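Since the structure comes first, as structure tokens, the remarks are kept for the end.
Omission of a single protein chain aside, the complex is shown with its protein chains in their original locations.
Our next item is chain A:
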Amino acid sequence: MKLLTGNDLATGDVIWWAGDGWSRHIAEAVDVGPHAETLAAVEEAARRVNGPYAIDATQGPEGPRPAHIKDRIRAAGPTVRADLAIRPADANRGEWVI
């Protein structure tokens, strides 16, 4: 599957395209199929996202999982600061990233 991601223009937060808007949680991300480019252009022009780009991911039991570790770290937060993770209570986060 393909996901669309980028950063919130004002806050810099990592965000994922969730079908009807942007979410901070990758679990809510949806497959953008062949529409990544068009969506990215529209959303960037509307200043709802900064630097959008499409990534490959697979659908797993806990939702989409990016193919590249860089995007998994973006999705989860720094691996060395569990307290700053997007979902700090998630004990399986480490395994999901690595």
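Quick note on the criterion: a contact is a pair of C-beta atoms (placed from the backbone, for glycine too) under 8 Å apart; a residue touches a chain by one contact, two chains touch by 3 or more; residues count from 1.
Operating definition for what follows: contacts and distances are computed from a predicted model.
Undergrad: There's a gap in the complex where one chain should be. From "Sulfite reductase (NADPH) hemoprotein beta-component", "Cysteine ABC transporter permease", "Urea transport system ATP-binding protein" or "Sulfide dehydrogenase (Flavocytochrome c) flavoprotein subunit", what does UniProt name that chain?
TA: For the chain missing from the view, the UniProt record says "Sulfite reductase (NADPH) hemoprotein beta-component".
Undergrad: I need the residue numbers on chain A that touch the omitted chain, in ascending order.
TA: Against the missing chain, chain A presents residues 7, 9-14, 44, 47, 50-51, 67-70, 73-74, 77-81, 84.
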